[in-house]
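Provided herewith is a single structure, encoded as structure tokens, for subsequent inquiry.
One protein chain omitted, others in place.
When the chains are written out, they are named A, B and C in that same order, and each has its own residue count from 1.
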């Protein structure tokens, strides 16, 4: 099986889904000849032409609002926002329309739309290129929020997202784009939305994250079992909304301990939702408080200081030890 | 002392602060002659003229972006967004600029701006007029989020917000505007931002909310003490960001039980943050899981169904009883 | 190396029928007497509907409504130029266009009364529901038009909005996308000169909305919005051009909001009644009536019959509307997603259980 990085895996998912379904169109800034600033749409315009791979004017609200109209009109647009730090002009179109047309029309007008964008830090970029604001989308009724953690996940989840009848916001961890390769089947496959993934089973403590930091918790799990013999369960949420509380609560009912890791500012981040649900559903099984390892409540610092901001394997390891020794 | 409703109290706060500080200007849609669609700015343009009370074109991003420039230029703009459901076009200006100029310039350029808007349901309005999305602002580093629960609170908190050197998003519960009157001192006073308010002391259980639903939990507390003899502590958060965890944790350390009430969709709402903090800080004192009474993960329904959506005194009472009997 | 002129533009205003109902034969769109009668009936129906909505709201039987009386010439005239396979993407002040497109009046009442089920169109009616966030919906029209052309359909999209909407960034993005992609879209601005309490001159310094098209390399024209023939003819021409691949256009219907902004507004707070009076004299229905009478297409009896018929139609719809069952609480969860998600299923179950106990 071919080993691909996440950029290649997403490009393949787009290519194969465009091949399979003529109603799929890709649009965004620089997605055509340039193949996207990360090359995720590389080769698409050569294959499917400018009528299905559309370089748009520089306007995010325009991209999403235009795509909403396309979707209502029977197409399945996949819109790229160049960086998640630039999606905010489109926030209104997402919250006020993409997420609401089905509800507003009792199902008569629907928006099968995917908005994909790189997110997160660790790429030494300029301001606004390292944001991790998934929580402000996960709180919006009517939107699904999906975040792949590696190339295999990215292909399967994106294919499922494109086929989903409702709007999906798809966050791609920029730091992972070229950092790792995994085996990715050549044929198409889907990974169901709304289901978390138990990456590694364990009995002592549950580590939960999504996107780029699934790698962080996997490394932490390995180190903890090697150094301390802890049996760590690792969960990749995959989808923040709808949240798969069943998989998470089942795990914590077993382990009685959990640490949730996110890159976003800690206050009001999605880790808080995970903790709150465990509070309500599993308090009798908890042997220690559910802890959050997260970014600070600050603007992500520019490159010179960004490493301090990122949740590190060390921080996770220490938090797990504290939880085990609670 | 005069008894005022919230509209009158806010109008008075604006009038007195404009009187005291010539750099304060008010801007927004229909804030001039019309006095705002809720009459909150009634009389201001007659008193201070069109150079300080500015009817703007119909553009929320414009209003906030323009106000950011005014603030950097030495003024203290108070911008009104007609309904919080229409603030999203301005989300980018708030998150990318208002919240960041101080950090970006190491304190050299700052944005003393207040963005005030009615929020929440219960007013039998059209779609987009009943939103309660405070959580997507409370997660933004660099913004303060303040929500008054009654007229007295509104005057003191708004005065403090205008004098604050940083951007404040000020949510006004539309349902409360004319529903209740409280005594409001004629002279100016401030209520410090970032401090929660213990509205009523109690030993058995802590009820926590903000904005319109402080009334809900107060009523619930009264009914619970009358019917069941529970000694209920009631906390009005007043400020969601920065969150006053000290007051909340002190209370729950004492009562060992808490129910958090919000109108917003339950998933990813601010109640989850309160619960997560209690999980981390007070688990050893908890005698029952912290519960959330909240809106559903749906678009707020139109008027025919909106009463089902609102957290009711009944729902709160039942949740408290369940918590007490846990 | 002099000063050279890059480009010159001129913006026209089209008037076909004056306030006395006299028409300019050269500009008169070809419309059979039957068609004109149909147009008249729709405008009359719209007027009666609007008046009834006000009454219902005052009686507490209806929610907040955006009045349309006096703007029938603009939005009914424009919608009348659409073909069945065209789409219409409205804002919230186009009641007459909903009726013109064949929306069921009972459902329309149901929507404004606060019931989402009232947003369901009869099968085959190509229209989107009212869009409340000002300026946001024109982008949907552009995407819809692009999708139709992508599929090779020879149809167009009409999107309608007020002059206040032109201040929103989304208007500019929609105009630009439409022009860049040559989408088959007609942008109709009902410039009624007020955005709640904000008058036109505080909304923009441009002496016309029509000239905003220049910024996007798009044709733009102003018409007398109370002159239904000017609106119909101009919009039809723009729709034909769009269907034929000629790209988008902007049409400014210059009219006036003679009513309050909505049933929740009191315009006397901020504007002078005198201005309103002069515009009442330019009433679009009175004008069309005068034309039809001079043409002998309408007499007193027929006129009264038309208004009576409109009253009856509205009364019937109101009766049917008030007989509708209220929505059940499960409706809240029914259409958030195509398939209800586990969290929503759990929340629905909790609510229904509570209500069970309650009863």
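Convention: a residue touches a chain if its C-beta (ideal position, glycine included) is under 8 Å from a C-beta of that chain, and two chains touch if they have at least 3 such contacts.
Note that this is a predicted model, so its numbers are computed, not measured.
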Displayed chains contacted by the hidden chain, counting the whole assembly: A, B, C
Candidates A:3, A:33 or A:47 - the one touching the absent chain: A:33
Among B:11, B:29, B:42 or B:92, the residue in touch with the chain that has been omitted: B:92
Of B:28, B:85, B:120 or B:142, the one touching the omitted chain in the full complex: B:142
Chain A, residues in touch with the chain not shown (by the definition above): 29-30, 32-35, 37, 55, 57-62, 85-86, 89, 124-129, 266-267, 296-299, 301-306, 308-309, 315, 318
Residues of chain B in contact with the chain not shown: 25, 51, 54, 56-57, 59, 61-62, 65-75, 77, 89, 92-93, 96-97, 102-110, 141-142, 144, 165-166, 194, 242-246
Where the unshown chain meets chain C, residue by residue: 1-18, 22-24, 27, 167-173, 176, 179-180, 202-208, 210-212, 214-218, 222, 227
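Everything below uses one rule, namely that only the chains that are shown with their structure count from here on.
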Label of the chain whose CA centroid is most distant from the centroid of chain A: C
Inter-centroid spacing, chain B versus chain A (mean Cα positions, whole Å): 30
Junction residues of chain C, two or more chains touched: 116, 133, 169-170, 336, 341, 343-344
Sequence positions of chain B contacting 2 or more other chains: 61, 85, 89, 127-128, 267, 296-299
